[in-house]
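Part of the complex only, each chain left as placed.
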Amino acid sequence: MITLTRRYHFSASHRLHSPALSAAENARIFGKCNNPFGHGHNYTLEVTVAEPIVSILPKLDRLVAERVLSLFAHRNLNLDVPQFAHLVPTTENIALVIADLLKDQLPLVRIHIQETDRNSFTYETHA
Amino acid sequence: MITLTRRYHFSASHRLHSPALSAAENARIFGKCNNPFGHGHNYTLEVTVAEPIVSILPKLDRLVAERVLSLFAHRNLNLDVPQFAHLVPTTENIALVIADLLKDQLPLVRIHIQETDRNSFTYETHA
């Protein structure tokens, strides 16, 4: 099996906060990431597809640009992205949302998001 | 001349917007970074001092933690950091503010901030 992985970058802000929880519970679970005015990251997104041919690149770039980067880049994920109106924009949820946005058009194998140098999340469709 | 450089990381959000400018001018100058709800970055901060001895490290770490990271990390720079109440939190201004916060206690040579993989700013005190 041979796969192609392509890397994208976007910068966004978010706040980890669940309206279903009390202020104290939000603070306990999300810690510093519950700061009311939010904070942000340079996210690195890697999309892996099971069609490792050069001719898929323009389609892949176009889909990621139109469906992901135009929505997420230079945005506040909580306030600017409809998918997070009722979903906490944790990085695991960002990975799932991006997989949902891409999977009907691509032979998607994996979505990997690096949130900081220390934390990353991997969603594998075939595992 | 021998110098010590120590690297720190913090994640924060910001919005590039000047109240002295019209909406159209803000949009023209700051582009996507003028998005009303902000966006964010993983900032990498490097502090260079002209006292490259091991015994300066605890003092350096304590000063950066108390004066910089406690103020900036996991924050919205515009709304949480008093220094940016009337100053646009561009990365060049972040570098200058950090230099101001540290220079009375350290033989500061250089502040370097990497905002994204593509952009960095360097403030040199001796140049």
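By letter and in written order, the chains are A and B; residue numbering begins at 1 in each of them.
Criterion: contacts are C-beta pairs under 8 Å (C-beta built on N, C-alpha and C of every residue); 3 or more make two chains touch, one makes a residue touch a chain.
Bear in mind the structure is a predicted one, so any value in this text is a computation, not a measurement.
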item	value
Oligomeric state of the whole complex, in copies, if 2 are shown	6
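In the analysis below, only the chains that are shown with their structure count from here on.
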item	value
Computed distance of Cα centres, subunit B from subunit A, in Å	26
Contact footprint of subunit B on subunit A as seen in their complex	9, 11-14, 32-33, 35, 37-42, 73-76, 78-80, 116-117
